[in-house]
Every structure is written in C-alpha cells, then in structure tokens.
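Every protein chain except one is present and positioned as in the full complex.
Think of it as A and B in the order they're written, each chain with its own count starting at 1.
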Amino acid sequence: MWQFFHKLGSPKWFFGISTRFMPWLLAGGLLLLMSGVIWGLAFAPKDYLQGNSYRIIFIHVPTAFMAQSVYIMMASAALVTLVWRMKLADVFVKAVAPVGLILTFLALFTGAVWGKPTWGTWWIWDARLTSMLILLFLYGGVIALDRAINDEKSAARAVAVLVLVGVVNIPIIKYSVEWWNTLHQPATFKLTEKPSMPAEMWVPLLLSVLGLYLIFGWLACVRMQTEILSREQRTRWVKEFVTKGRV
Amino acid sequence: MAFDSFSALIVMEGHGPYVWACYAVFFVLMALMMIASVRSRSATIESCRRGYELQAEKSTVAAASATSASFARVNVSQD
Partner (left out) sequence: MHPIRKKRLTIVLFLLVGLSVAVALTTYALRQNINLFYDPSQISAGEAPVDVRIRAGGMVEEGSVVRDPESLKVEFLVTDFNASVPVEYVGILPDLFAEGQGIVAMGRLNNKGRFVADQVLAKHDENYMPPEVANALEKASKAENKPMSGTAKPATY
C-alpha cells in the first residue's frame, strides 16, 4: 500500500497515467453532461408547482455539489501536503482551486436566477446562501495566498493550512438547511433515502452530476499536467516528453 | 418531449429567460475554463521547448569556442 502511495506521489508516473485516462474522462463527461442537460431541458416533465423554472436544477445541483466535493478533495490533499510533504498533493490544490471558484460562482449564479421566479428574490442572507458565499471567498483566498507567496514550499504550506481551516465550512453548508430556518429547501438527493422526485427527473439530474464530475477530472488532469511541466522542466523525463512527445 | 413545439421550448411558459440565461452562463464559463486550461498546457510545453533549444544553442556555441581555444578550461553543460 505504501509503495502505491509513493508511486502516486511521483509526478512522472501521474503524468503517464493521466495522459491515458484524459480522453475517456472528457468524452464520457461531455456525453453524460449533454444527455443529462438535454433530457432535463426538453424531455423531463415540468414541476407541478414551479413549472419550467425548476429546469435550472439540472445545472444548479451539479455545480453546487461539485463546488463542495472539490473543496473536500482539496482539503484531503492539503492534509497530505502538511503531513507527508507530497508534491503532487500541492500540485492538485493549486490546479483545481480556480475550477472550484468557477463552480461555486456558477452554483450561486444559477441559484440566484432560479430564486427570482420561485422565491421572489435574487438573494437572501439565509444560512445556506451565506455559507456558499463564504466558500466562494475561501476559493478566492486560496488562489490569492498562493500567488502572494513566491517560495514554492512556503506557499504550499500556507495554502494547505488555509484550505484545512476552511473545511469546517463544508458541514455548515451541508446541514445549514436542517439546523436553521432557511429559505432554501432541504436536499433532494439524500444518501439513505429515495430522492424526493420521480425517476424521469432524478435520472437526468444524476447524469449531469456524473458528467460534470468526469469533466472536472479531465480539467484537474490538464491543469495538474501544466503545473507539473512548469515545475519539473529541468528533469530529463520532461525534456524527453517535450522533444519526443511521450513519457 | 415535454413541449409541443420548439418555440414553446424557448419560451418555457415565461420562464425561458431565467432558464436559458443560466444554461448560457454555465456553458460559456465551462467552455472558457476548458479552453484556457488546454491552452496554458500547450503554452507551457512550448516554453519548455524554447528553453531547451536555447540551452542547446548555448552549449554548441560553448563547444565551438572550446575547439578554437585549446588551452582554456571550458565548462560544458552536463544536461
């Protein structure tokens, strides 16, 4: 097991394996996302209460879900950075923080546009919306802190500490709708219960969540490879890759 | 299909602007992020290649000067 762990920490090994997976991630992600979105937009029945405006759910839930799970992944990587000083974990945090920022923004934006016709307001300072806004600022803070420190090692540690501190916000986002009175409704998908919508609504939703997950995987690979290449340009394997095109 | 016609799909009983605005912003931002990521990857590869070429040029120049001045000690780059 430890051997695998060390192998995983090797940028060269990661570069090779991710290159092999990337086309599949992209193709599968686009296929799932597009089928989920088209199904949701044109074929899923409308909601008895909200009518057609609920169709925003097919991108709102995937982006909000990904915004949180990207942060959880970043926090796990930050723990690895702090304890094992693994380079690849730090590469991951830096590569995906901007993706998380965009996803969080998209979740907030689609939520606001959905809120206007259904609730009657674009924004309200309830616990769910506010904690999601804090997540946006956390992503922004991580990116800014990383840019502010020039030394690679100290930047890695400072960023890892900030990411770990911010992880307490995740359970707050998740349970805000249960702990406090909020305008936002509770989750439609729960791990233990059946989803509170019929199959012709939750299947396309699940498809677009999975699709966005795969696209995130592809994005993470591309961006991590970029970071690895610029960090390791003095090594022989990068030179070989750049001049001959293979690892 | 949940709609009778294509125009009904666009209008969505008055909710069209909200729904389509969301989807437009989502797809534009996702596409931009994906394109930017791929571009920055190829830009990094390109800058690495230029770096290696520059290095190679330097070392050939160094090697050339080494043959003409036979007594001087020349440090030739090892990588």
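Operating definition for what follows: contacts are C-beta pairs under 8 Å (C-beta built on N, C-alpha and C of every residue); 3 or more make two chains touch, one makes a residue touch a chain.
Here the structure is a predicted model, which is why all the values come from computation and not from measurement.
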Shown chains touched by the chain that is not drawn here: A
Listed residues A:A42, A:I72, A:A144 or A:V165, member touching the removed chain: A:V165
Touching residues on chain A - with respect to the absent chain: 45-51, 54, 57, 79, 82-84, 117-121, 124-127, 164-165, 167-168, 172, 179-183, 185-188, 196-198, 200-201
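The rule is simple: only the chains that are shown with their structure count from here on.
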Centre-of-Cα separation between chain B and chain A, whole angstrom: 21
Residues of chain B that touch chain A when the two form their complex: 1-3, 9, 12-13, 15-16, 18-19, 21-23, 25-26, 29-30, 33-34, 37-38, 40-41, 44-45, 47-49, 51-52, 79
Residue numbers on chain A that touch chain B, as the complex places them: 37, 41-46, 51-53, 55-56, 59-60, 63, 98-99, 102, 105-106, 109-110, 113-114, 116-117, 215, 218-219, 222-223, 225-226, 229-230, 233-234, 236, 238-239, 242-243
